[in-house]
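Heads up, the thing below is written out as structure tokens.
Only one protein chain is missing; all other protein chains are in place.
Let's turn to chain A:
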Amino acid sequence: MANTLRPYLTCIRNTLTAAMCLQNFPCQEVERHNKPEVEFKTSKELLLNPILICRNEAEKCLIESSINSLRISIKVKQADELENILAKKFLRFLSMRAESFQVLRRKPVQGYDISFLITNFHCEEMFKHKLIDFVVAFMEDIDKEISELKLSVNTRGRLVATEFLRQFT
């Protein structure tokens, strides 16, 4: 599994470096509004081609870019039912606290587990290469976190069962 992880993350990093060329662009339709164009998709000329990078059937990453904003949606690997539930709960926990992450989107895009929305204002405040490092590190760590959670659930379950059944011996 690890042999495809490196090229997958490298590909995502390179694509993000190319796609994250954002500049301020006030809304064309409404005066004095400044909206992330990738979310509204009102004008075709402001959008770039969406890029879908799949590692395999289960894991993929959708990168949609526009003139002033970039949306990255990730589907994480979920091998079985337990990982499914753990991933959903964990990522929902993170999404609910999207305010403190700044670049996280409150709701993931349909068909994906978690989404990031990076605007030109984020790029002005923070370093572009650091933002990309953050996203790639997030993707690396999410798999480790879910494996750890699964391990701790199984360990706890085993301990509880042992203690409970001890009273019957």
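Definition applied: a contact is a pair of C-beta atoms (placed from the backbone, for glycine too) under 8 Å apart; a residue touches a chain by one contact, two chains touch by 3 or more; residues count from 1.
One rule holds in what follows: contacts and distances are computed from a predicted model.
Within the choices "Glutathione reductase", "Actin-related protein 2/3 complex subunit 5", "Sorting nexin-2" or "SEH1-like (S. cerevisiae)", the name that UniProt assigns to the complex's undisplayed chain is "Actin-related protein 2/3 complex subunit 5".
When the missing chain is restored to the complex, the residue among A:C27, A:I51, A:L82 or A:V136 that touches it is A:I51. Touch with the chain omitted from the figure is made, among A:T17, A:N84 or A:T155, by A:T17.
Those residues of chain A that touch the chain absent from the view are 4, 7-8, 10-11, 14-15, 17-19, 21, 43-45, 47-49, 51-57, 60, 65.
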